[in-house]
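Only one protein chain is missing; all other protein chains are in place.
Here is subunit A:
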Amino acid sequence: MMSNLAVLPIIIPLVSGILLAFFHTKTPFVRHAAKLLSVISTGVAAYVFYYVVQNGTVTLETGGWEAPYGIVLVADLLAVTLVLTTNVIGLACVFYAPYSLTEQKERYYFYTFFFLLITGVSGAFLTGDLFNLFVFFEVLLMASYALITLGGEKVQLRESIKYVLVNLFSSIVFVTTVAFLYSVLGTVNMAQMAERVQEVEQQGILTTIGILLFFVFATKAALFPLYYWLPKPYTVPNPVVSAMFAALLTKVGVYSIIRMFTLVFIHDTTVTHELFIWIAGFTLVFGAIGALSTNNIKLVIAYNIIPAVGFMVMGIGIYNKTALSGSVYYMISDMIIKAALFLLAGAVAHIVGTSDLRKMKGLIHQLPLLGWLLFISAFVLAGVPPFSGFIGKLMIMQGGFADGEIAIVIIGLLSSLLILYSIMKIFVRGFWGEKDENIVIDRKTATALTWPVAFLVFLTVLLGIGAEIFYPVIDNISNQLMNPEIYIDSVFKE
């Protein structure tokens, strides 16, 4: 199917972001306009999703240049599902933002960068061209650089330098890898690359380039041993920004790994995918240990991003249909729950005035709803049935057992326990105990901050309990991933 629908999820946030930049001094207006535009963008994303579910992959040859020569946008089921998830998270964040940000930060183009970030993320999901993927990476990174430094506090500037440098370096390696691939395959179109990889005689060089590319994406996705840059910079910006980063940025890296290593680099899975399993194992262990090592609630949750990414990569490494379904399911669930957890931790820190766990106790008396939402989130994250994390992990592990990867499955199970413990620590130490009279709570802000979190947690619960409704879509996605011909045909059809 050829249709302009594929470009809408990129255009709408882009135009929204630019429009809002003109009115940046009129904060109340911009706030409401941002909410409205976010609702529109989510509505369109939902329509595109519905259309793709009904009619199959939608492609668009931009500027009318034919497939391998111009840039193609490929809205296949995986891409549109992730675009929809992105927009839903954006929706929750935009309603949370006015209560969490200072007016000054809102005025300095928060909403513009917010929409540009969504543009970049949606573009990265939709593009069918490797160099264009790099460009969209830069779009979203540029927006993220602006968001992470928004406010310009001392700590923020210090940590964002490291964030910018690591991402800059990995982007340069990305460009270099694209150049390598171009010299070997003579194309940057993903579908054509996938065709040509099978024809190349010396595939060893491609395996090497593949692993180089994997390390680029692993840096973005924060895999072992390249995760060291992630936890601290994610705690310094405003919670809305952290939530967007945690939900979207690392997942773009994971998405790129899924895309490249189910479509292009599938010629030698004994090397590449076996490597993924090892790396996933280390990521699971080190991320979970990191989460236990600190008393800062924001840092606990930031560390929890890492084992979650480990799970997804584990599914890609096992590389069968069940495990890939699990990876995709877990990714969607994790995007939503990570956003919820960051917003939640941000709300607690905002209301209490500190993110140090040692300085809070008995919050359940004052913030009952927030407390129980945290409780449910911990279960979702650790994968306790019937929540969505469980279903994703179950499928990954089933896939692992089917392929005889027992060791990694056991590591996964054990790290789930550590994850559960790390979040429960916040619940037990922060929310249990006697009421602390020193903590004064602003009811109105507390309620306003709680609703977006409740919305996201409700969605993950729905995703878990209503798994039977969503499963056919996920099954279809993994079917497409296991059969790259479907992707190639949709680009070069007719």
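Observations, loosely collected:
The working rule: a contact is a pair of C-beta atoms (placed from the backbone, for glycine too) under 8 Å apart; a residue touches a chain by one contact, two chains touch by 3 or more; residues count from 1.
Operating definition for what follows: contacts and distances are computed from a predicted model.
One chain of this complex is left out of the view, and of "Imidazole glycerol phosphate synthase subunit HisH", "Multicomponent Na+:H+ antiporter subunit C", "Sulfate transport system permease protein CysT" or "NADH-quinone oxidoreductase subunit D", the protein name its UniProt record gives is "Multicomponent Na+:H+ antiporter subunit C". Checked against the full complex, the one of A:Ser3, A:Thr27, A:Thr176 or A:Thr269 touching the unshown chain is A:Thr176.
When the missing chain is restored to the complex, the residue among A:Leu19, A:Ile40, A:Val164 or A:Leu212 that touches it is A:Val164. When the full complex is taken into account, the listed residue touching the unshown chain is A:Phe131, out of A:Phe131, A:Tyr228, A:Phe427 or A:Phe455.
From the options A:Thr57, A:Thr85 or A:Thr149, the residue with contact to the chain not on display is A:Thr149. Subunit A residues in contact with the hidden partner, per the touch definition given at the top, are 131, 134-135, 138, 142, 145, 149, 152-155, 157-161, 164-165, 168-169, 171-172, 175-176, 178-180, 182-183, 188, 232.
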